[in-house]
Structures are given as C-alpha cells and as structure tokens.
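Here is the structure we will look at, set down as structure tokens.
Here's a slice of the assembly, chains where they normally sit.
As written, the chain order gives the labels A and B, with residue 1 at the start of each chain.
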Amino acid sequence: MKGYWHKEWEQGRRFILKIKPGRRLKESLSQFVAERGIKYAVITSAVGSVSQVHLRGIKAGARLPITEARMNQHRIEGPLELVGLEGNLVPDESGQIDCHLHILVAKSSGEVLGGHLFDAEVFASCEIILSEALVAGIERHPSKSGGVPTIFIQEGEDRP
Amino acid sequence: MKGYWHKEWEQGRRFILKIKPGRRLKESLSQFVAERGIKYAVITSAVGSVSQVHLRGIKAGARLPITEARMNQHRIEGPLELVGLEGNLVPDESGQIDCHLHILVAKSSGEVLGGHLFDAEVFASCEIILSEALVAGIERHPSKSGGVPTIFIQEGEDRP
C-alpha cells in the first residue's frame, strides 16, 4: 500500500514580499494572499528578524491525537534572527486561506528555537519569497485522528 | 580557480505529498519517486511532525574523511515538530535514487535538534513540496576524500 497521498500542481505567480517592521507575520501574509487572489502558495525562502514569537511544541511521549494537554506553548520576546520559515497556504473548508507555518529563530547565543508558529512580529525586516500554486482538490481540515488541522488531498487526476 | 562545480537544470513536475502517519519518511519518498519515474528532485518545503528520528552529527575537531568514529548518531523518540527538511534526490551509480536529507526537529521546550537524516517516522502528518529537476550528468558517489556520498557534476554543456 502507498505510504502517501499526492497531487501534481502547476506553478503560478512568484512574489517577493517585505513585511514592515512591527507587523504580524501571519496576518500580513494572509492580507497579501487575500489582496492578490492567491488560493495556494508555498514559502520558498524567508530571512529577517522577529520579536514576540508565539510557538508550540509537542510533548515527548505524546500520543495521537495531539491535544492542548500534549503541547507546550512558548512566547519568546526576542528580538531574534529569523533563520527558517517553512510552510504552505491552503484553503480551509470555508475557503479561507490558512497558513500552516513552522518557524526557526536564533538567540544572540546562537541557540535555535522552533516549532509550530501561532504568530510573530517583524523586527527590523522580513523578506519572503512566495510561490503561488495552481491546483484544486486540496483543503486543510481538522484531522480527528491527528488532532490538528492537516491537508486532505483529493487524488484521482494527476494534472490540475 | 573556480570554487565550485555547477550545472543548469530544467524544471520538471511539481508535487504536493502527504505522507501517512506511522510511515517512514525516506522510505515513502523513495516509493513515491520510483512510482512517478522521478530521477532528480529537490525538497522545496516540509512541515509536519515526526517520531523515532535517527540522525547523525559530525564531531567537533574531526578531519576529513568523515568516518564512523568521527560522527555521533542519535535516536530521538519524540514526537517532535518537523521544522526543516532540506535535501535533494539524485541517482547513485546503479541508477537507484538516493535521498540526501538533513532534518530539523523541535522539542516541546522549543529547543531544536538536527543533522544528517537516516530516517524518521511520520507522527500526525507530513506535508512535502517536491520539485522534479530535468537534468543529466549528476550522480551521487562515495567520496574518498570526504568519506561520505556526495554529488558529482559532469560539467561541460550548460543546458540539459
């Protein structure tokens, strides 16, 4: 049996974004995709600095589904270097574009912290390369077995 | 003298993959590229959660070539947030597609661990964006001077 679901997609527009200092990262990304009519997108690259980072990790030994009690939330005041931002933007059941982002930040000691991103504020600058994907039949839904929202891929035709 | 070897490549197909909970990450990727007839590919993005992570680091002060005695292996039970997955898929001498992947995972404390990935198991979900590359004349071979397998690029013509 296959260990995965998959779908082929076509490349849409490509953008460079500079989010303004003091702005919320996810909020600004959501504003951008709404204004440009983007439904699906991927973060290709991100560099900059952030503060007020709110993130989450999963507790060691936790089982599925991931519940609130099986996570730890952290609020890191910073500022910190933004050293990684991975994720995709996919619509939920209501058609609202949902950003699923994981973040990596570095302290002045060089130590790196990371996890599932709730949100963060841009400090000096944040330069993001975003790629639009032209595809259909992919949605983010809460997963009963997983406990967290995850993408569901409607397989069948390979080309969008 | 040039400090690098290089080759231009053409973009092939683009895929979104969701690897199923409980599946091995590298094994599933290998199964996918075999089934789709992909020879060369790059990981563009990955988010999710993993457990049973088996990775490797190089000991401080080590010299080339990298030998077993100059590495440390770790097995982290997790689960952990998958906060980074970088790498490429390139055929080896026998034509077998070899995944060279480095992983970054976050503990519930926010602390991040990482290294060369042997393999990991998908926990709740793993969403990967994969880009196929159309190219020839690149192979992964064990490097005598480096000690580890690395890509060898046959330069000469720039366009595939």
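Everything that follows uses one rule, which is that contacts are C-beta pairs under 8 Å (C-beta built on N, C-alpha and C of every residue); 3 or more make two chains touch, one makes a residue touch a chain.
These figures come from a predicted structure and were not determined experimentally.
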| item | value |
| --- | --- |
| Homo-oligomer size of the whole complex, from 2 visible chains | 3 |
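Definition applied: only the chains that are shown with their structure count from here on.
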| item | value |
| --- | --- |
| Distance from the mean Cα position of chain B to that of chain A, given in whole angstrom | 21 |
| Touching residues on chain A, where the partner in the complex is chain B | 2-11, 42-44, 55-62, 64-66, 71-72, 74, 76, 84, 86-88, 100-104, 111-116, 131, 133, 135, 138, 143, 145-148, 150-153 |
| Residue numbers on chain B that touch chain A, as the complex places them | 11, 13-21, 23-24, 27-28, 31-32, 35, 44-47, 49, 77-85, 104, 106-112, 123-125, 127, 129 |
